[in-house]
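Below you'll find the structure I mean.
One protein chain is absent from this view; the other protein chains keep their places.
Note that the chains are named A and B in the order they appear, and that numbering of residues resets to 1 at the start of each chain.
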Amino acid sequence: MAWEVVIGLEIHVQLATRSKIFSGASTRFGEAPNTQACAVDLALPGVLPVLNEQAISHALTFGLAIGAELGKRSSFDRKNYFYPDLPKGYQITQFAHPIVGRGAIELVLEDGEQLTVGITRAHLEEDAGKSLHENMHGLTGIDLNRAGTPLLEIVSEPDMRNAKQAVAYFQKIHALVKYLRICDGNLNEGSMRCDANVSIRKPGEKKLGVRTEIKNLNSFRFLEKAINFEIGRQTEVLENGGSLQQATLLYDADKNETRPMRSKETSEDYRYFPDPDLLPVLISQEIIDTLKSRLPELPEARRQRFEKMPGLSSYDAARLSEDPDIADYFEAVVEQSKLTKLSANWVMGELSALLNRLDLPIEKAPVSAQQLGQLVARISDNTISGNIAKQIFEDLANNPNVAVHIDDIIESQNLGQLNDKNALNDIVEQVIDDNPVQAQQYRDGKIKILAYLVGQVMKQSQGKANPKEVSALLLTKLGSL
Amino acid sequence: MIIELEELKNLGRLAKIELDSRAQNRAATDLNNIMQMIAQMQSVDTSNTNPMENPLDAIQRLRLDEVSESDHRDEFQALSEHTRDGLYTVPRVIE
Partner (left out) sequence: MDPFSSLETLRSGLDSGEFSSVELAKHYLARINKYNPQLNCFITIPEAEALQQATKADALIAKGNSGVLCGLPMALKDIFLTRGILTTCGSRMLENFIAPYNSTVAEKLAGSGMVCLGKTNMDEFAMGSSNENSHYGAVRNPWNTEYVPGGSSGGSAAAVSAALVPVAAGTDTGGSIRQPAAFCGISGIKPTYGRVSRYGMVAFASSLDQGGAFGRCVQDVALLLSGMGGHDPRDSTSADHDMQDIHALATGDDKGFTLGNKKITIGLPKEYLENLDGAQLQAVYETARNIFETQGVQFREVSLPHTSVAVPTYYVIAGAEASTNLSRYDGVRYGYRCKDPQNLEDLYVRSRTEGFGDEVKRRILTGTYTLSVGYYDAYYVKAQKVRRLIANDFSEVFKDVDLLMTPTTPSHAFKLGQLTKDPVEMYQQDIFTTPASLAGLPCLSVPCGTINGLPLGLQLIAPHFEEALLLKTGYLFQQHSDWHTQYPEPGAL
């Protein structure tokens, strides 16, 4: 029997702020445990929350980007439950009046199919700390550095019908929040985590099936695998005449399976109520207008603009616009080189391979966009050969020096192509003289030997000769003898 | 009885407070007396009234996004005998 799959996602986005949502402690990742947990984050007696303005701006920016209704009056509630990584015994979140209301996201799937995913709401809340279980000798260790980091929880409608769509949606949100500069998008540091609500039902059925919630998925791949596993599990249960129970699950990547979370066994009564330590936030039209005027170009608009660039395929445009930092880099290369296709090839080819090899983000690229632009320009005007360009690029990658101009490297190392006809003429004649056997073979019709002779000339010229010119000259010389 | 014994146990579970059976009976009596007193409030007509969350009906002020706190871990952890390598420790939690 065929089943219809229904998926909704709750994506938690850590907002890029310097300090926490309700305290002045730093949000920096990877510091020694509890060194960034201040009195407020530790919930010492007497401490009080004060709201970070940047968290509000970031949330509104997201709302504007998805065309959502924005709450004129937004407020914070307490969600009460006990857990060691939640120091106050409640999480400050937005239950009744979220800052971002209904909106939507448009997706273009791999097969070109379009899908609109409704956004139910997005609300601000504080992140919890971390529980550590390894090397704790039977205890659990609590690190509260992350406690109080601002989160935007983006809740989708159950509009996705398979794991691929869910992944495409997650990727789209990932690109969007990076574009908006409201999140660093660093999945392996937990900057974005996602809970997937999965249920299945008979096609045509209006009512949703019993759903399970898979918690804390932090990669596109795990999201896809976890959903597919869960669809399989639910299908099996129902087809064997069993019934499903609403549950909160964890995905175990090593075993590729989901299992119930022990800590969530009893259904909680969270006793939400307005936090009396915080007051309602009023969102003025003025703030909204200011943020609107500061909205950057969004990924879709950029992709369309790239697609119109000379020589760029839609594949090129899509890949180059995926990540705002790559897109910015690419545009800076083009600005320098004035060449779109060759710049695109270098960014997606050499540069991308280099960054992969060094495991670096593009912001830390050892070759600056200006340098790559200069390099591309010099290839294009035949100042240097492609091989020399690669050599310069590698040298710069190994010994980065963003201050140096490519022309200075070419000049100081004398890497310019040998465009002096007389000099080249001399080398070509010398090579023919030194290789009489091969020259004769060519004349006898063994045309392939030409490559060998070109290679010899290139070697003599230390790679600076233009191979096209070399072969043309060789042909003339060999023919004319 | 407004709050039955079973309900009281559930409240204890939510609030992480356990009452032994004697305390439970006393608490049940007290809580029911309190709830009876509270029930007087129900006679008031509030159909056209908005809830009041803050006596001044004030509006939230926002803080600039600046790091104003520094590391005081040692001082804070002096308040607990249960830390290890900078972490607070609790009995093992299985997720």
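Throughout what follows, a residue touches a chain if its C-beta (ideal position, glycine included) is under 8 Å from a C-beta of that chain, and two chains touch if they have at least 3 such contacts.
Just so it is clear, the model here is predicted, and its values are computed rather than measured.
Taking the full assembly into account, the omitted chain touches A, B. Contact with the chain that does not appear here is found for just one residue of A:30, A:46, A:204 or A:436, A:46. For the chain left out of this panel, the touching residue among A:78, A:225, A:378 or A:464 is A:78. Taking the complete complex into account, residues 39, 42-51, 78, 80, 82, 84, 87-90, 140, 142, 269, 271-273, 276-279 of chain A touch the chain not shown. Listed here are the chain B residues that touch the chain not shown: 3, 7-8, 11-12, 14-19, 23, 27, 30-31, 33-44, 46, 49-56, 58, 60-61, 63, 72, 75-76, 78-82, 88, 90-93.
Criterion: only the chains that are shown with their structure count from here on.
Residues 17-19, 23-26, 32-39, 42, 44, 50-56, 80, 82, 84, 131-133, 136, 138-144, 250, 261-263, 266, 269, 271, 274, 276, 278-282 of chain A are the ones that touch chain B when the two sit in their complex. Those residues of chain B lying in contact with chain A across their complex are 13-14, 16, 53-54, 58-69, 71-73, 76-77, 84-95.
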